[in-house]
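Here the complex is missing one protein chain, while the rest keep their positions.
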Amino acid sequence: MTIKSDLIEVNIGPQHPSTHGVFRMVALIDGERIVDVKMVVGYLHRSMEKLAEERTYTQNIPFTDRMDYLAAMTSNLGYCLSVEKLAGIDVPERAQVLRVIFAELQRIASHCMATGAFINDCGAWQTPVMYTFRDREKVLDLFEMTCGARITTNYMRIGGVAFDIPDEFLPALDKLVNDDLPYRFEEYDRLLVGNEIILMRARDVGVVTPEMAINASLSGPMLRSAGIAWDLRKADPYCGYDQYEFDIPVGYNGDAYDRMVLRIEEMKQSLRIIRQAMHALPSGPHKTEVPLAIRPPAGEAYSRIESPKGEIGFYVVSDGGAAPYRWHVRAPSLINLSVLKEMTVGQTIADAIVTLGSIDINVGEVDR
Amino acid sequence: MSALLTIISRNWYDIRDLSNLSNAILERIRDAGGPGWLVYVVSALLGAGGIVAFIGGAAIINIWIERRVVGRMQSRLGPNRLGPFGLLQPIADAIKLMQKEVLQPRVADALVFSVAPIAFTVPGIVVLAVLPWGRNMTLADLDVGVVFILAMSSLAALAVFTGGYGSNNKYALFGAMRVIAMLVTYEIPSVLALLGLVLFTGTMNLASIVLFQEKYWLPLVLVQPLPFLIYFISSSAELNRTPADLAEAESEIAGGYHVEYSGMKFGLFYAAELINCVAISAIMATVFLGGWWTYKLDEIVPGWMLFIGKIYAVYFLFVWTRGTLPRFRIDQLLAFAWKWMTPMAFINIVVVAAEVLIWTETGWSAGLLLPVYVAVNGAFAVALIVGWVRFMGPKFSRFPDRPRFYSGIDVPSLPAYRQPAPEATGIGTAPSSTGVA
Amino acid sequence: MPYPATVTLPGTFVAERIRARVPDGVREVTDGWVVLEPARAYDAMAALRDDDELDGKYLVQLCSVDRITHIEVVYHFSSLAQNHIFEIKVPADHEAPEVPSITKLWIGATLQEREVYDLMGVRFTGHEGLSRLFLWDKFPGHPLRKDFMALPGGQKSGLSQFPKQVPGQTGGEFRPRMPGTGA
Partner (left out) sequence: MIDQTAVVVAFYVIAASTVACALMVAAVRNLVHAVLFLVLTFVGVAGIYVVLSADFVAVAQVLIYAGAISVLLTFAIMLTPGADRRNSETVYQGPAFVLAGLLLAVIVFVVYDTDWRIAGRGEFAVTAAELGRAFFKPYIVPFEVASVLLVAAMVGAIVLTREEADDAF
């Protein structure tokens, strides 16, 4: 005997505590079960790709800050790499290493945020968020020390980085990666990884199979949680990532829990990279001198890096002018949302929230 | 010390037992020739006034405690600006809430919407009336106090349902239905947990339960550890506190039953939640921790102060769990109650009944039996919990918890997820079947 | 220790493989990319996905460029197993661009095609539920086109008036529809 019930359409978002910004899911539910999901985005659309067509290449760097505002450094880096690829600019050695350090610090900061917010979506009453924010703040302190900004860093430049690091940076970084963060990550392990309630809530929730992950162009932790050892830092090394020793953590069954554990492990791997990069930091210029209004030759370039959210790619088309003719961003947050329906249909509302939290979208990047 | 005690206890203002104070007032009335009903009314008003004053203070102080304690747990300070240690912050919040416009959705069920917060506040207050605050300090000394508090706590959930339904909001309705489901589920283990206690003490009168603990020098939590745990968990579900705050589930249904409330109506919900929490803490302090009795300490320190101290000790447990644990899913929570707590409570009742039978039939002395019972019940509770988790617990798909590590990329060659239709051609004739493999 | 980096497949090789399966699928070959025949684009892309050498199972990205004379939709495909990447372009008419949808082949194309439709106006035939992704349904024009500002009322480049303020264009899902304005 089954009980017939009316289907209810529920708007989850755009004003909802756990949609991580102005993201809207229209869920058709049967009791607590989700029958259909439609996603509505665009509340934060700023038409960056159009705006960039009337600005010089350097002026476009702040736009990349505002895309994934939780991982501004990696967005900066991806954009600068694409312009450098287009214009054939060499980057000094020191700048390469600095880029690696800041990209990995940014990965730690972003994964801290993702992990904390994910546990918050699981229903913890702000405690994990506060813990992870505490560590994220320490990373942001380093950003502030270097470039004066914490969130929208605008640090990478075409041909290098904007500023060289200050003298007190390296001791602070050393303290952070050798004293503070390893202990914190152990704490996350103890608090979160073996937590029975999180196991109950996140195991087998939002499962992505490897075939589906590849077919849906997923990237980053979403792809790796499905059991695919793919990391652009290994596959297509940029900024000299091939010189560092680190491992790709890979999940087993592509569920929300795997993604959470994966992020914690990736933070540890980032620490490894930073430690190596700190010791390999050469002296020299931090920037190649390029004209402010750089005019790359006509052509096109697609360059991609591994941002915390996944593969962020920049497709830049130049007509020889000072402004890009066309500038397209492959936003990992948007593309990772492709499987939202496949992941959530058949689950309860609570699971859908957990799933959405585990995707780790950033609406600034989804909408651009 | 004894001289001090005599000084204190000789006078009507003996703070150890506030009933002396009311007795003195009542005697004054009687001496002045006041009618009998006036004495009755005045004594009722005195007690009620005391309880309401306590609740008013508690509602304010509890917010502060909760925010400070959780703040410390979250490695931050909590409110610390307004007043000493931020003590005035809740008052400022209350003033803000009162000033806010009370919005009511146009499609809401006006009467139900307005009555719900008030109805939600009542049970928590009423429960405090039947509790023994000191040796003679019980406002309404009900013979069926235990059943009364259970009845009242079930009414609170109904008020929550009323609010959720009256809001005419989908989220609120979700919250309401979750409350109802949880009420049906968690009423049973909490009743059964207290039933074991009633069996053991042989009375449903809360004051008598405290006196029982005083007589045998034994806080009942020692002899009944499993009901303590069961009652704690099920009442945290009834109170809508994490890990069982499914009815308001901020991250899922955005506040649940009180999503449409604003201003002081919301404030009432908020305050009533805290009051209910204090009430449940007080019940647990009374029946499990000995209420106002604390060995010989209650002869020096006023019993009601000890009682309040115990209330806040239990309240700290609630705050602790709230600051620590994530939330269950609704089906997991209900399954937990039905598959874990209810059977355990039943088993516990059988055990307690056997113990009571041994006690009454053999007539052995309590000094001999009770330590044995303490040991047996403690071991039994541990064995039951461990065994139940081992054999009946949820079976996770136990993949290795740690991710695998690859030093390079390694992607297996996988079949395509979506199979194209074989006769596919170009524009206009793209296949219509999805063909998902 | 260096690892083999991603190989960018030359256009000639890609074209050769595609031609082996779909003989009339390729229109033009350059060093960096292959331009497909729009009418055979779906088959060609199905072929490059299932081809053992190309193995383009991973759709890296999908975007569009307004080339004034035509609009081209740019695809980057990648094989994660063989670690290479290659680029495919499908030209479309500038006034009424129409390109076969590949959502039947890649789930990941669903949102990207909607984005391209939204911002560039390329209609993807065969896409179920092709609707605007970011902008509201009644938004006039497609902003990433180079002639976007020349669209309504003869406006030229440089936005002097927000499109919603134009009478008769009170679109938008959150606004009450005005009677008599055609909205």
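Each chain carries a letter (A, B and C) given by its place in the written order, and its residues are counted from 1.
Everything that follows uses one rule, which is that a contact is a pair of C-beta atoms (placed from the backbone, for glycine too) under 8 Å apart; a residue touches a chain by one contact, two chains touch by 3 or more.
Keep in mind the model is a prediction, meaning the values are calculated, not measured.
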Residue among B:24, B:95, B:118 or B:151 that touches the chain left out of view: B:151
Residue touching the undisplayed chain, where the options are B:184, B:297 or B:313: B:184
Given B:165, B:315 or B:340, the one touching the chain that is not displayed: B:165
Positions on chain B contacted by the hidden chain, ascending: 36-37, 40, 109, 111-112, 142-144, 147-148, 150-152, 154-155, 157-158, 161-162, 165, 177, 180, 183-184, 187, 204, 331, 335
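Following the convention adopted for this analysis, only the chains that are shown with their structure count from here on.
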Chains partitioned by contact, chain B not counted: one piece
Reference chain B; chain at largest CA-centroid distance: C
Euclidean distance of C-alpha centroids - chain A vs chain C, Å: 24
Chain C: positions in contact with at least two other chains: 3, 57, 80, 83, 106-107
Residue list for chain A, restricted to those that touch at least two other chains: 212, 214-216, 228, 230, 234-235, 245
Chain B-facing residues of chain A, complex: 8, 10, 16-18, 32, 119-127, 130-131, 134, 193-195, 197-201, 203-204, 209-212, 214-216, 228-231, 234-235, 245, 247-253, 258, 261-262, 265, 348-351, 353
Residue ranges of chain A in contact with chain C within the complex: 41-42, 45, 47, 49-50, 212, 214-218, 228, 230, 234-237, 242-243, 245, 300, 302, 304, 311, 313, 315, 317, 325-326, 328, 330, 334-335, 337-339, 342, 367-368
Interface residues, chain B side, partner chain A - complex: 70, 73-76, 170-171, 174, 242-243, 245, 249-254, 322-332, 394, 396-397, 399-412, 414-418, 437
